[in-house]
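With one protein chain withheld, the remaining protein chains of the complex are depicted in position.
This part shows chain A:
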Amino acid sequence: MAASSAIASSSTTFINKKDVGLSAFSSQASFSVQTARKRISKRIVSVMTPQQTERKPATTGSVKTGMTMTEKILAKASDKPDVSPGDNVWVNVDVLMTHDVCGPGSIGIFKKEFGQNAKVWDREKLVIIPDHYIFTTDERANRNVDILRDFCNEQNIKYFYDIKDLGNFRANPDYKGVCHVALAQEGHCRPGEVLLGTDSHTCTAGAFGQFATGIGNTDAGFVLGTGKILLKVPPTLRFVMDGEMPDYLLAKDLILQIIGEISVAGATYKAMEFVGTTVESLTMEERMTLCNMVVEAGGKNGVIPADKTTYDYLEGRTSVPYEPVYSDEGARYLKEYRFDVSKLEPLVAKPHSPDNRALARECKDVKIDRVYIGSCTGGKTEDFMAAAKVFLASGKKVKVPTFLVPATQKVWMDVYSLPVPGSGGKTCSQIFEEAGCDTPASPSCGACLGGPKDTYARMNEAQVCVSTTNRNFPGRMGHKEGQIYLASPYTAAASALTGYVTDPREFLQ
């Protein structure tokens, strides 16, 4: 708090002290601040600009006052010098993603509204990823993938990650799996851009310093025809996470901490910006976990400033030039939250809400029937590495059925090929087998959202499950009376070993 107030005063030399005070994090005063900002803005241009040498505001032209990175991305995408929270702007879309569940409906609307012979606005900006209901005999689900294929052929869509042989996913070199992880792995997530998807967890891509959010079929149908969407600029909540991350915590614990703090509606309509030394130390996959669940707090988008970690990840994945943007020092936030990560403990979200936070150790008497490791938030390579680390450390066997669903084909390959540190060269798959887990399944969204009745690991009975997924509302994984405890891969693996919700420190220390 103190630090940011100081920044505010230094960058607003010509404003009287009263305004400076307001420009910190007081939401109720935002309107008066805005007036003040407009009034003084022209005069201080030349004063402010030199102070921002290390963070070039050039991407949006001459920046008059501080903007958050979400505001900057939307300003750039709408060809405006600046935008403020609440502004409705027409935004040019860099990438639109859709999948087998919402793609057919979006295509239906596009054809109905723009004509049977209409062409999509840009065949290289549409990414179509079948991933939800793939390994099923459900005829309608299979038909929906066929609809995607026909459309991609007709429109000559460049990025379509098709699957034809459902019996063996590896016979489909184009097939990826879970869209949000595939988008990142295939280089479609780029700093400074606008990515929309017909899936609420599209916000995952904010980890790359871009604006990413979920939309419905009708909006997607509009984007397919025009490449544009009307968006309201959200105000930003800032989450400063500092301190060294204890080795028993993962990004899932951080986001469960935050959602527990602000509730499942705490960020509704708002952007969530994650900064601080802890966030800077996170890998891309862990950053994706953090941003994936902003929608569980109602957030419109989550965003993390791009840095060397981001650029290194993108190296070799994309040849599209991108331009990162960063929040100005004088940017205004609706509210700021600070966390000392070194003091946090492993968490779970108890049934039936992602904000029903509890310490894992407080739930040690909760007997469980199964463990599920998978999904866009908990089925990445590092998630399986983390689970393997716990199994390795314990040397024991799981006490409940443990289902593993790698998010993508790439993750599946990693699970079968990458050596787990400290294991003497064993792969995750070997460690899982020794621990008695189920064989890693074909990559897809799997049972995270229940799906057709024959979906692998779907909860068809009223059981208790510890899951690395992102939602635990009633019926989410299949059975309406099923109970889902959301947890990190560490906590999920530890729970599998005991048959109870278990703090991973029991095995990691």
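Just so it is clear, contacts are C-beta pairs under 8 Å (C-beta built on N, C-alpha and C of every residue); 3 or more make two chains touch, one makes a residue touch a chain; residues count from 1.
Going forward, contacts and distances are computed from a predicted model.
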{"item": "Per UniProt, the name of the complex member that is left out, chosen from \"Ubiquitin-conjugating enzyme E2 G2\", \"Isobutyryl-CoA dehydrogenase, mitochondrial\", \"Geranylgeranyl transferase type-2 subunit alpha\" or \"3-isopropylmalate dehydratase small subunit 3-like\"", "value": "\"3-isopropylmalate dehydratase small subunit 3-like\""}
{"item": "Full-complex contact with the absent chain, from A:N92, A:N172 or A:T268", "value": "A:T268"}
{"item": "Residue among A:L74, A:V95, A:L126 or A:I215 that touches the chain left out of view", "value": "A:I215"}
{"item": "Residue ranges of chain A at the interface with the undisplayed chain", "value": "101-102, 104-105, 107-109, 112-118, 132-133, 138, 140-141, 144, 147, 197-200, 202, 214-219, 221-222, 264-265, 268-269, 295, 298, 300, 353, 449-453, 471, 473-476, 478, 480-481"}
